[in-house]
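Missing here: one protein chain of the complex. Every other protein chain is in place.
We just call them A and B in the order they show up, numbering each chain from 1.
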Amino acid sequence: MPEPFEPKIVAFFCNWCTYLAADLAGTSRIKYCPNAEVVRVMCSGRVDVQFVLKAFAKGADGVLIGGCHPGDCHYQEGNYKALRRYRLLRRLIRQMGIEDERLRLEWISAAEGDRVRAVINDMVETLKRLGPLQKSEEERAHLLEVA
Amino acid sequence: MRPKVAFYWCASCGGCEEAVLDLAEGVLNLADAVDIVFWPVALDFKEKDVEEMADGEIAVSFVNGAVRSSHQLNMARLLRRKSKLVVAFGACAQMGGIPGLANLTTARDTLREVYGEADPPALEFRDNGHTLTLPKLFDSVFPLDRAIPVDYYVPGCPPSPKIVSDMFDVLLNGELPEPGAVLAPDHAMCDECPRRDSRPQELKLDRFHRVQETAIDPEKCILAQGVPCLGPATRAGCGSRCIAGNMPCSGCFGPTSRMRDYGGKALCSLASVVEGNEVAEIDRIFEGLVDPVGTFYRYSLPSSFLERKRWE
Partner (left out) sequence: MEIATATAGKRRITIDPVTRLEGHGKIEIFLNEQGTVDRAYFQVPELRGFEKFTQGRPAESMPQITSRICGVCPMAHHMASTKALDRVYKVEPPPAARKIRELVYSTFMVEDHTLHFYFLGGPDFVVGPKSPAAERNVLGVISRVGIETGRRVIEMRRKLRDLIALAAGKAIHPVFGVPGGVSKRLTREDAAQFQQVAAEAVDFAQFTRSTFEKLVLQNGEYVDLIKSDAFTHETYYMGMVDAGNRLNFYDGALRVVAPDGHQWGKFDPADYAQHIAEHVEPWSYMKFCYLKEIGWRGFTDGPESGVYCVAPLARLNAAEGMATPQAEEAYLQYSGVLGKPVHHSLANHWARVIELLYAAERMKELAGDPEITDPNVRTLPTEVPVEGIGVVEAPRGTLIHHYRTDSQGLIVKCNLIVATQNNAARISMGIEKVARALVTASKVDEGILNMVEMAFRAYDPCLGCATHALPGSLPLAIRVSDSRGNLRSVLRRERDGSIHRE
């Protein structure tokens, strides 16, 4: 019997807000789906578009970016930069055949441990509905044919 | 004895061939310095002439064009075997090039588009006892280094005259660079642009213009005028000729060594110059970029992380 699909999420959490929130969720024993691999960055603005694309290419079914609420960025502007990149990137991945629900940007402050739970659980449910992103066997075979 | 040199084209337009011919008189010097043993656009040597050579007999093969057919794959492998060095010459060989945009579609859809209701050509066709073959066309387009190990890359669509002549200098006379090197300067086109003095310290755009919507001032920084220009994200070495033509850079020289996915980084660079803190405002500003993938990955889609559009 085939194993049920467990989506893989790569989550880029900013050090000052979202990462602390995830920490808080942990110490508060808030349970949520274990599907996210968390990468701590100093600021959501540090998330280069290349990171997101690489994550998708390497097997992530979804990518989550977590940063401080607008106005609260530790570096003033960083989260706005993330927002601008994100809005354009969504359109790009859609053109690449990747549903834009697979990419998500959320503002989560250090105190919002419960929000980490809600966002991740929600994303896992969405990704289960969408299915895996990975290339089909046929597609993979075609790409490797040349090698 | 003069070193042997070959030029070949895979899924190519022939512009890289012309780029070599644009050495003008330099071609005569080249022809004196080397023995050109294979160059279908200009010389009558055939594939069997290459097959008959010993392995490694060719000093350098310059291969342009992307790989998208079984025939091109075989030729790439043949030339790799027969050559000491292989250079991926031009944007298509380096990154997939404009033919790489075919990675947004599928073979089936393309065939239908080209041949319509008629039967498409066959890989093997027998007519009165004669067997005719056509190469298999792959579903995806690949840069050259997915097919064979590549020693050097020469960027550009096509490589500019200076880049081409420097390439010959370095490969035929000088000390060989690090294997895998891109034979061009390693900073952004923006740094060499003739209009860089008019570039503002801080750039904050509140809209993007498509080229037909505005007359571009020939003296000022094009990006500062709101026309998408990829100079900030693109490797230098081209001589900024598109800018001299009063049109924006479209990124044909590809990434510098500090970028892995050209399109992703190009997207970042344009996102960095917009103002707007609210979703609605940001989306409105980006409306002027009507085709993100065609803008950011025009030359580099096959070499990107994602490589191609997901199959349906």
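Keep this in mind: contacts are C-beta pairs under 8 Å (C-beta built on N, C-alpha and C of every residue); 3 or more make two chains touch, one makes a residue touch a chain.
None of these values were measured; they are calculated from a predicted model.
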| item | value |
| --- | --- |
| Visible chains that the absent chain touches, using the contact criterion stated earlier | B |
| Residue among B:Ala33, B:Ala122, B:Leu176 or B:Val279 that touches the chain left out of view | B:Ala122 |
| Hidden partner chain, touching residue among B:Val27, B:Leu172 or B:Leu203 | B:Val27 |
| Which residue of B:Ser12, B:Ser269 or B:Ser300 touches the chain not shown here | B:Ser12 |
| Contacts of chain B with the absent chain, listed as residue ranges | 9, 11-19, 21-22, 24-25, 27-28, 31, 40-48, 68-69, 71, 97-99, 101-102, 104-111, 113-115, 118-128, 130, 132, 134-139, 157-158, 210-216, 218, 241-242, 244-247, 250, 252, 290-291, 294, 298 |
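Rule of thumb we're sticking to: only the chains that are shown with their structure count from here on.
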| item | value |
| --- | --- |
| Distance from the mean Cα position of chain B to that of chain A, given in whole angstrom | 32 |
| Residue numbers on chain B that touch chain A, as the complex places them | 67, 73, 104, 138-140, 142, 146-147, 259-261, 263-265, 267-268, 270-272, 274, 276-277, 279, 282-283, 286, 289, 291-293, 296, 304-312 |
| Touching residues (chain side chain A, partner chain B) in the complex | 48-50, 52-54, 56-57, 70, 80-81, 83-85, 87-89, 91-92, 95-98, 133, 135-136, 138-139, 142-143, 145-147 |
